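Here the complex is missing a single protein chain, while all its other protein chains stay put.
For chain A:
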Amino acid sequence: MTDASAASAAAPPAVRKSSLHQLDARTKKRNASEARFKAYGLGAVLIGVAFLVALLYAIISNGTPAFTQTFVTVEVPLEPEAVEAAEASFVKTSAYREIIYTALAERLAEAGIETDMGPEELGQILSSSEAGQMREFVLANPDRVGGTVEFRFFASSRVDGYSKGRVTRESLARDNNLSAAHLDLVDRMEAAGIVERSFNWDFIFGADASDSRPEQAGIGVAMLGSLFMMFVVLFLALPIGVAASIYLEEFAPRNRWTDLIEVNISNLAAVPSIVFGILGLAAFIQFGGLPQSAPLVGGLVLTLMTLPTIIISTRASLQSVPPSIRAAALGVGASKMQSVFHHVLPLAMPGILTGTIIGLAQALGETAPLLLIGMVGYIATNYPDGVASGFLDPNSAMPAQIYEWAKRADPAFYERAWGGIIILLLFLMTMNIVAILLRRRFERRW
């Protein structure tokens, strides 16, 4: 008050008049730098979008062919004597194969397609999985023996590649699996409706296949393995992570020990994932005696890896709850725990869920630690007959399966690797959308 009276006693400063219709130099400079900053920002966003578009284009153009497959439809007579003879022989599939080849040759003759190829040579159009497929059918349906059954066999990967434009007559010149003459035949078979390309559910739900029959390989078993691991991660990392964060953030005293723990958690988040793989190998498999290649071990390793992410994001969202809410709860006589569980946690929930799902998505896409604990099991038989049926049975995981395929020589596997990436990305996108939806749902409660 004394200050105010002193100021009013002094002579009033000269007032400098300026027009509002004219920008002064400072304002111009400020506006220019703001415009520049906006341009940088927009540029950065555009570069990011351009990379994203290029990436998506590459993935989609390379990966979509993996979802369709070329099939050969053949009616095969299941004569009882032939089937019996085949079952009695030493290499049963080769006997079945002969039946199929003969049936294929007959089918061609029926369609009026003339060829001077013998059955053996003709058979190269088919995938070598054909005999197994037929035998499985016969064993499963013994009552159909005696009749004629229409089979849809996979075409061999070269024929499939031809229909997808990957294989040409020129490229077959150096290939002894198939010849240009086969392709002429395939063209005519396609016209006759014997060969056709259609959507292949086996790629999504099937099991992996050997190097020589990429057309049969599917990602289904690896998907199951990833699913098992995600269960382990979710049911371990979420409760442990959230409980640890709540304790550290709300209950723990601030002292040297908690500081140390805090620093270590931040450090853990930055540890390369392959280190967690070695740790898992040493701790769970060698010391703990758990089996190799098991989703349980994979899940444990990924839990270790995801925990810091979940703890850090949970603590951040707990910290963002205003302290006045805690004071309000304590002020009406709520206990610490009531204040946390009734007021703080619901407010922090969107952040916790987002952090958890992002952690899970990270874990789902993680490959390196899985290679070290052998989560790259080669499983060619599908659930439920296969071994990939539980938390302790050998299995693979989606990213590990993609890596496996990308490693193999046949370009048909390369295509499947891209297809696998599409499926993996679909999973990740779904998880992120779920995260956003959950966030919205919880945030509607202000």
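The rule is short, and it goes like this: contacts are C-beta pairs under 8 Å (C-beta built on N, C-alpha and C of every residue); 3 or more make two chains touch, one makes a residue touch a chain; residues count from 1.
The rule is simple: contacts and distances are computed from a predicted model.
*Asks:* Leaving aside the chains you can see, what is the UniProt protein name of the one that's missing? Options: "Acyl carrier protein", "Phosphate import ATP-binding protein PstB", "RsbT co-antagonist protein RsbR" or "Ring-hydroxylating oxygenase subunit alpha".
*Replies:* "Phosphate import ATP-binding protein PstB"
*Asks:* Sort through A:Arg26, A:Arg174 or A:Arg254 and give me the one touching the missing partner chain.
*Replies:* Considering all chains, including the one not shown, the answer is A:Arg254.
*Asks:* Among A:His343, A:Arg408 or A:Arg439, choose the residue that contacts the chain missing from this document, as touch is defined above.
*Replies:* The single option touching the absent chain is A:His343.
*Asks:* Using the touch rule from the top, list residues of chain A that touch the missing partner.
*Replies:* The list for chain A reads 1, 253-254, 322, 324-336, 338, 342-343, 347, 445-446.
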